[in-house]
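Here the complex is missing one protein chain, while the rest keep their positions.
Right after this comes chain A.
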């Protein structure tokens, strides 16, 4: 029974992704921004790309420069050192773009809550589309976050056309 409902959920998700693929030929290229993360979320992002989860089947590709990116995955509690860099990377990314905050740190500060050296909620500094909480979040959660972000992006683009 449980596996049955899981299957339908997965099918629903795949159908939604296929719908996205139809739009402007979806090929979300992802740039990973580390703003002082402990490396936990970064490992989970890499896990989402491994053969088990294989994000590449949806066209996801990790790129090395923000100029090529459509999606920014921000991890870490946004330390004082990295704050200017995160803002700079956001400005360097061409429109249309989606920002996804991965993990508990950029969402609310996690264990660094009220620390004087971190600038915890990321959306104080740059507009964030999706928060993926968890310490660290599971790869499925990150992929789900990417899907939500893309849906939001599609809505934004369609709004622009009207």
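Details
Assume a contact is a pair of C-beta atoms (placed from the backbone, for glycine too) under 8 Å apart; a residue touches a chain by one contact, two chains touch by 3 or more; residues count from 1.
Operating definition for what follows: contacts and distances are computed from a predicted model.
Not shown: a single chain whose UniProt protein name, out of "Dipeptide/oligopeptide/nickel ABC transporter ATPase component", "Cox cluster protein", "CO-induced hydrogenase subunit K" or "cytochrome-c oxidase", is "CO-induced hydrogenase subunit K". Here one chain is not drawn; of A:67, A:87, A:124 or A:155, the residue touching it is A:67.
Listed by residue number, the positions of chain A touching the unshown chain are 21, 24-27, 29, 51, 54, 56-59, 62-65, 67-68, 70, 92, 94-96.
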